[in-house]
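Only one protein chain is missing; all other protein chains are in place.
Note that the chains are named A and B in the order they appear, and that numbering of residues resets to 1 at the start of each chain.
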Amino acid sequence: MVGEEDLLHTISDPSAFLRFSWLIAFLPFVSAALTLFLGKRTPGQGSVYGIAAVGASFVLSLGVLWTFVEGERGFYEATVPWFEIGPLHLEAGVFVDGLTAVMVVVVTAISLCVHVYSLGYMKGDVRFTWFYVVLSLFTSAMLLVVLSADLFQLLVGWEVMGVCSYLLIGHWWEEHVNSSSAIKAFITTRIGDVPFMFGIFVLVFVTGFTTANIHEIGEMIAGGEVSVALVSAAALLLFGGTIGKSAQFPLHVWLPDAMAGPTPVSALIHAATMVAAGVYLVGRLFIVFVEAEPFVLQIVGVVGAITMLGGALMAFAQDDIKRVLAYSTISQLAYMVVGMSMGPAGRTAGFFHLFTHAFFKALLFLGSGAVIHAVHSNNMNEMGGLRKRLPITFWTFLIGSLALAGVPPLAGFWSKDELLVVAEHEGHPVLFFVLLVTALLTAFYMTRAVLMTFFGEYRGHGEPHEAPRSMTGVLVALATTTVFVGLLGSPQFGAVFGQWVFFEELEEALFVPWVAALSTLAALGGIGAGYALYHRYHERDPLESLGPAYTIVSNKYYLDDLYWKGIVRPVRDDVSAGVYWTNQKILDGVVNGAAAVTRGVANAVRWFDTNVIDGAVNAAADLAGFTGGILRYIQSGNVQRYAAFLFTGVVVLTIIITRI
Amino acid sequence: MIRLSMVLIFSAILFATGVYGVLARRNAVLVLMSIELMLNAVNVNLVAFAQHLQEITGQVFALFVITVAAAEVGIGLAIVILIYRNRETINVDEVNLLKW
Partner (left out) sequence: MTALEIAFVVVAVAGVIGAFRVVTARNVVHAALYLVITLSATAGVYLLLAAEFLAWVQILIYVGAIVILFLFGLMLTKAPIGREALDNQRRGVAFLVGAAILAGLIYLVVDAFGWDETRLDPIQGTATEVGGSIFSRFVLPFEAISFLLLAALIGAIVLSRKDDPVVRERKERRA
């Protein structure tokens, strides 16, 4: 393999950027607090704190990444003791290696873009300041997840992200749809979080309940001290969290409904960062998956493959532009998951895809936001011909779509190609095939979306106009990044990315020409098919002629209905009612019974106390009174009587004394 | 020579009579008289023993007793007169406020 040096070493002389890397997560937290307390009084309604903090974090992240750009291969860890429970020592701190550096750059970059974009998009919103508070808080939580050295610290950030997602999806909670979508998102990810937490517990148990430090756990597992069964169990449980957070089958149902939130939120949370956290989890704890039984990774791959295809197919049947992108996200996340399932090489490729996807997906979402901002509608049937009216939006959206479709030399091509190469190289023919087909489908539905939105005649009402500069500037920046960022992983330019993100050993970056040609063909094929069907707008979607297949897909495979009728409604109505009845009759009955028994005992004790004990006391007092009442007659007031007693006493005493 | 026991019995009789008088008489002045009887009995006793023990101390003491008796009668009668002034009676049976 490339380089025989000990790659997993601690960085000997950490730069200032590394030593202050904890600030990257802390600064947005501070800005969240500042915005919360001072936001309304600051000019600009408090957006400046968030932008400044995330901007500073972004600069810091670049500095951290620079360490690894310079050629460092090790890692930097700095922790402080958090608290101890018996033998368990929990720490809080940062763990920075190449992967962390890449992730923080992505998160801060996208967050910064979203912060700036929201200046225009959320202008005049009723809860503008609160939006920025939660936005900053979310950024802080995500960075905490990425930087954390300890599993429980990661869990804290994970859960805070979930809460922020809930708050942001339901930002316009006055509409019932928005609040119920928020609840759906929160509960669905929660369902995934339960196995995740148990996975953490298993891992901590593996260490003998001494530590939750990720690095130490990894070393323990790598050292082979742990039983394979335990490791496999932990891996599967952890993957549950990924299924929830990264919207994989069967817990993907929340992501499309999460589009009810404002578009910047969708861009940040549901495209680039939070949903990527599930993938990051697998990657960070990859040793657990690698040391588990092989079937674990196979399961991961199967889940990813199903999600990939299913998501892509569902994207066809959507008329809401944001939902197209949502299903696309589900599908692309599955790409990354599949990448993870293919071993260390696939891990690198998957993370590379995460990296590129973050940029162009955010771009696409923000672009769609500009469109929605102009047209005041999400429905693509009411769009059309916006190419001329929203030129900047059009061109940037086009670049993003081409990147997503995987057209070279844009970012998406390189990352998808990497995945295909790994699939072929590691011998996963089925995955290879699925990846390829999905690439084709991706190109197809994106073309459909682009054509319906920007080409043809404008079918809506009103006068759409270009977005303000705060929004278009971000779009341009992201588009530029999308063009060039892919080169970081391309073998032609040294595949630098692979030198930052690797698993135990540096991977060789391969460039297999025929695979590249195949993926390009798939992309172009998809574009062509899309063009053929949609270059002229039809009132009735041509795909509807596919009949029942289309119906199934457009109804999301009836999964939502299944969940609703099979799980939610019975639990909410029947199970809840049953539990309520049990509680009222049985549990409360027991409690009331216990209370009645206690009352009875109390009454008996009271009777005893009043009659027996008090009776005794009262009787003693009465006796004293009685005898006193008798004895008082001695005191007659008559002196002679007293004298009589006296003399009698003298006589008696005399007798006694003289007798003794 | 007089037998000691005779004198002592005489003293005892006087004393017992005095006791009876203290307890049985209604008039406060009569009660005081009975007390004088008792004191006299004591004096006789003292003098008898003075002779028996060949000590003059007994007589001296009897002298003191007489003095004390005089003082006591003076005060006692003063009190009786006061009671008479306030209550128009010196019947000890009727002076019994300090009762139950």
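Rule of thumb we're sticking to: a residue touches a chain if its C-beta (ideal position, glycine included) is under 8 Å from a C-beta of that chain, and two chains touch if they have at least 3 such contacts.
These numbers come from a predicted model, not from an experiment.
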| item | value |
| --- | --- |
| Contact set of chain A toward the excluded chain (per top definition) | 640-641, 644, 647-648, 650-651, 654-655, 658 |
| Sites on chain B contacted by the missing partner chain, in the whole complex | 1-10, 12-30, 32-34, 36-37, 40, 43-44, 47-48, 50-52, 54-57, 59-60, 62-64, 66-75, 77-82, 84-86, 90, 92-93 |
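Keep this in mind: only the chains that are shown with their structure count from here on.
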| item | value |
| --- | --- |
| Euclidean distance of C-alpha centroids - chain A vs chain B, Å | 115 |
| Contact footprint of chain A on chain B as seen in their complex | 19, 22-25, 31, 92-93, 95-100 |
| Complex interface listing, chain A residues touching chain B | 632-633, 635-640, 643-644, 647 |
